[in-house]
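For reference, the structure is listed below as structure tokens.
With one protein chain withheld, the remaining protein chains of the complex are depicted in position.
Chain nomenclature is as follows: A, B and C, assigned in order of appearance, with residue numbering initiated at 1 for each chain independently.
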Amino acid sequence: MSKNIDIINHHESVVRSYVRNFPTVFTKAKKHKMWDEDGKEYLDFFSGAGALNYGHNDDHMKEKLIEYITSDGITHSLDMASTAKADFLQKFDDVILKPRDLDYKVMFPGPTGTNTVESALKLARKVTGRTDIISFTGGFHGMTIGSLSVTGNSMKRQGAGIPLQNTVTMAYDNYVDHDTVVYLERFLEDSGSGVAIPAAMIVETVQGEGGINAARFEWLKQIEEICRRWGILLIIDDVQAGIGRTGSFFSFEAAGIKPDIICLSKSLSGYGLPLAVTLIKPELDIWKPGEHNGTFRGNNHAFVTATAALDYWKDDSFEKEIHEKSEIIYNFLEKIVSDYPEIKGEVRGRGFMVGIASEVEGLAEKVTARCFELGLIMETAGPNDEVFKLFPPLNIPKDELQKGLDIIEQSVKGLVKDPVTN
Amino acid sequence: MSKNIDIINHHESVVRSYVRNFPTVFTKAKKHKMWDEDGKEYLDFFSGAGALNYGHNDDHMKEKLIEYITSDGITHSLDMASTAKADFLQKFDDVILKPRDLDYKVMFPGPTGTNTVESALKLARKVTGRTDIISFTGGFHGMTIGSLSVTGNSMKRQGAGIPLQNTVTMAYDNYVDHDTVVYLERFLEDSGSGVAIPAAMIVETVQGEGGINAARFEWLKQIEEICRRWGILLIIDDVQAGIGRTGSFFSFEAAGIKPDIICLSKSLSGYGLPLAVTLIKPELDIWKPGEHNGTFRGNNHAFVTATAALDYWKDDSFEKEIHEKSEIIYNFLEKIVSDYPEIKGEVRGRGFMVGIASEVEGLAEKVTARCFELGLIMETAGPNDEVFKLFPPLNIPKDELQKGLDIIEQSVKGLVKDPVTN
Amino acid sequence: MSKNIDIINHHESVVRSYVRNFPTVFTKAKKHKMWDEDGKEYLDFFSGAGALNYGHNDDHMKEKLIEYITSDGITHSLDMASTAKADFLQKFDDVILKPRDLDYKVMFPGPTGTNTVESALKLARKVTGRTDIISFTGGFHGMTIGSLSVTGNSMKRQGAGIPLQNTVTMAYDNYVDHDTVVYLERFLEDSGSGVAIPAAMIVETVQGEGGINAARFEWLKQIEEICRRWGILLIIDDVQAGIGRTGSFFSFEAAGIKPDIICLSKSLSGYGLPLAVTLIKPELDIWKPGEHNGTFRGNNHAFVTATAALDYWKDDSFEKEIHEKSEIIYNFLEKIVSDYPEIKGEVRGRGFMVGIASEVEGLAEKVTARCFELGLIMETAGPNDEVFKLFPPLNIPKDELQKGLDIIEQSVKGLVKDPVTN
Partner (left out) sequence: MSKNIDIINHHESVVRSYVRNFPTVFTKAKKHKMWDEDGKEYLDFFSGAGALNYGHNDDHMKEKLIEYITSDGITHSLDMASTAKADFLQKFDDVILKPRDLDYKVMFPGPTGTNTVESALKLARKVTGRTDIISFTGGFHGMTIGSLSVTGNSMKRQGAGIPLQNTVTMAYDNYVDHDTVVYLERFLEDSGSGVAIPAAMIVETVQGEGGINAARFEWLKQIEEICRRWGILLIIDDVQAGIGRTGSFFSFEAAGIKPDIICLSKSLSGYGLPLAVTLIKPELDIWKPGEHNGTFRGNNHAFVTATAALDYWKDDSFEKEIHEKSEIIYNFLEKIVSDYPEIKGEVRGRGFMVGIASEVEGLAEKVTARCFELGLIMETAGPNDEVFKLFPPLNIPKDELQKGLDIIEQSVKGLVKDPVTN
């Protein structure tokens, strides 16, 4: 084993996880490719779990970042004003919000997904004076106590070491055979249900960790309607599904809804640097100065790359490109499910956030392990790791995308053909 | 007002805070200096609230960072292995842990202070099977629900919108006229006290936000003894006081204690980039893989600069330098208190984490405002902002340090001489 | 207004409730009748909300009680041994438990319904080491914080003044159009659902306060099966539905289930005196001595009357009598619903725990108010008081039962005939 793996095994906490599935040491990365210290090349269909939607080390952003660092631009500014921040705010409004007829205040809640979720929950409670949040089965929102309270995974919840409170879990779309919205509203309208009108509902339009479950647009619209009817704030956690992953900048655009609060992080900086924002309808922006703070709210390197990344969204060409490639992926997955009935597969997801759920226990893990040997990085998802999940960079060239899909088919075929040895 | 300030006022949430005290737009920074868009130069006695202990854009780190970015090194790696991470782990052990006879596993809990605190609290509860945490008056540990539960500030606590649970607050050193340790242990030894043996105590050796309160080493030792006696884990939150701020790499070294869990962030990356680690005694490292996770655990840019920053600690010259300059600062503050009795001041703190608490209401805020006009950036601390707080970079040259101190005296003198107009 | 009503209005807290619906001062009661200070006679179809299943001041119990008091028998004994307690325990086993092939330890948790519920929840958590309890929509279990946490009514929950925790509410039978058991088990089997395996489920077989909702026996059996499958304790709260109210001593007998813990109170003493027991499967009886206590666990007057009351259950004649009269009541209610379609009624309940839910807003309250004028005491139930609820004593003579039913019909008819003035 390599010296560097030794170092990590020896010094890093046993909580480390992905290194166990991808047991090599990476040294270099470019666009949709990674290389390890032995020089082996990998296609990356993982994309930092959605933090690298534009691939690794995008040249345009890289140039801007080096230029900024070289010129001794402000690196760390807490929430003081910097030109890098102002540039980002202005361009975010110009390129993203205004063209979509959206009006939100931008809060920098700290640079990670769980920071934005925690800020959203706090604000919703403050605005409404209520304590409960409704979250959904299969939801994943983060590992700090507030976010963990609205996360479904039982192993992660037990990690809290304390009962997680002030939340109610309702069934996500397609969780059972009947309409889950009916059930949800029944609890709200019945004053004897034991479920109080909550401060907010927090929803992912497509659940990543939960198993690549895509809610129907109709369901999302109904959820928004219920929120309006009962004066409940609608928080869309777009940390993983946002920034183009499902086909549009915000994942909820096609559903035609306007959340009260939006959580963004992961690919927001474009370059893989920590950055998060909480978007707040102006009338809800009632924080006291400093009521929520944090040391790394002003990560200016990330402002610089995030501003550069917005160039992808200046017109609709990028969205079109995503849609075209999404079709390729989707058709491929449908074909796999159809050609290999032995895997008892079901295609899940939307856009570039897709996968196959297999009823064959352990199969998804074998598929991804085989892919890794074949030079493709891909992870599993779902409460029992029953889904193998395709998360290629959105800007991957079609031929390279096809190469990755071929590896997946090769992996599946090998497992099906040779079931005895697996 | 500048266009950029307009942008920020218009687009950023009202939660923004420091920009109100330092109402200008910063563009560039180097070492202990910052410049705004009008070209005005400032001495920085704020240091990103402790995130810039080595000053801004340190040349050595900058070189390493640009080199890394240029070579397309891995930027974002979740918790996969990368050479940048392995290099950091090895050097951290070689330069920091081993020479101090310390043995800890390194957990990357997400890149911010509140991530490391949340991970520490979760682990302490998991290890002990208990739910309560004892925290201390004046403590500040972060803004996510777990960390906020152990934070003292009432305004920030109310921001939670829910009752904060599973914690007990005890009196910090010097909180009242008698020995607070006696009181604390009385509660533990009395089975009728209503206070259960907690999973852990979380302590800052010097409280920053709480008003620059430095606990006596003797008190810290007693706290450690109590923890040992009752099987309680001792968590030192060294996010602000660590990385040299109080004179040694870890703030607790001089007290001769060995915490069970240590939280580090802020200046850990050296360059102001988001990075945090949780140091765990090996026998307590019982996490399940992935039981705590997060997207930005593998911020490789920060690994690179953090590794470079460790060069400051290769021998004891940096510590000596800090001590020498600390004396200058301390003597200056004592003189101010003595020469200007009108401010009813008291010197607080340790090392480069010091300030003057004034009984004159509003005085500390006036001092820092006047300093800002005079080109010095400095903030206030304490529950009523009654402390003005000196946080210069540790590597500031002596003459530049003196310039800053002169500005402070000038500010104080002006306020005292001309009390009518203030 | 009478002097005594004046006294009550002046001195008693505004929290008083029934006195508002029955605005007179009662002086005397016998069997199914009450008299007020003006000598007006009332039929009692309320029975102390189920605490007077044998009617008022039953002669047999009264005789035993006076004899006991006269002889200076122990009145109050905490949980010391008394002959009255031993007599009760032996006879309860002989008459109730053994003939039903049941084996339970008897805990005296304090003399009220909420005491027994609190003790059941505490024990379930202690036995399993888990914190959550699953309760059901429409459930009512008491007003102290533990019991209130599993109670559905929102007005009463808000009275807590704190968030109510460690509970999950699931849909009771017939709550929505599909099978609620399927939904419930889906949450348990899915490790990503956000709902942990609970310590216990607490169920009423027929919900009183919740609107006289009777769960199907099939549903109760399925609930028991789920509890067995997942190692969850099944608590039946038989405080209101027990002691014959639904036709058998325990309300769950016909469903063929054996709860792990049973809560009894209300009519247990037979005479309206405060008494409660928690029945515990022997293997679950792992309390430490005194771990749950209370001053009035040893209410010996209640032991005496409770022992006398058990004579009703020495053979099956009483059950038969209840069944016969239940049919009369049920047929009457069906006829009312059919004859007066204007009330948009639905018959609810089981045995002597029945009522009519009306979709006409305010109708149920008008029916009971009119009945009161006509000399019949009856209350409403349901989250919106949409049910008028018949709770006659179980031993009411048939002709007197019929008189009460006639008054109800008269009341309904009057409201329907003359809708304008109401």
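One rule holds in what follows: a residue touches a chain if its C-beta (ideal position, glycine included) is under 8 Å from a C-beta of that chain, and two chains touch if they have at least 3 such contacts.
Being a predicted model, the structure only gives us computed values, none of them experimental.
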Practice task
Tell me which residue among B:G55, B:G113 or B:G139 touches the hidden chain in the full complex.
Solution key: B:G139
Completion exercise
Across B:I5, B:L102 or B:A196, the one contacting the chain not displayed is B:A196
Handout entry: chain A residues that touch the omitted chain in the full complex
Key = 162-163
Problem - Contact set of chain B toward the excluded chain (per top definition) - result: 131-132, 135-139, 150-155, 157-158, 163, 165-169, 171, 175-178, 182-183, 186-187, 190-196, 210-211, 382-384
Problem - Footprint left on chain C by the chain that the document does not show - result: 3-5, 7-8, 11-20, 22-30, 34, 37, 48-52, 56-57, 62, 65-66, 69-83, 85-86, 89-90, 92-93, 105-115, 118-119, 121-122, 124-126, 131, 142-147, 149, 155-156, 159-162, 165-166, 199, 239, 265-266, 271-274, 278, 280, 285-296, 299, 301
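Everything below uses one rule, namely that only the chains that are shown with their structure count from here on.
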Handout entry: From chain C, the most remote chain by mean C-alpha position
Key = B
Practice task
For chain A and chain C, let me know how many angstrom lie between their CA-based centres, rounded off.
Solution key: 50
Fill in the blank from the handout: Note: chain C sits from chain B at a C-alpha centroid distance in Å of 58
Exercise for the section: Would you please write down the residue numbers of chain A that are in contact with two or more other chains? Expected result: 131, 155, 165-166
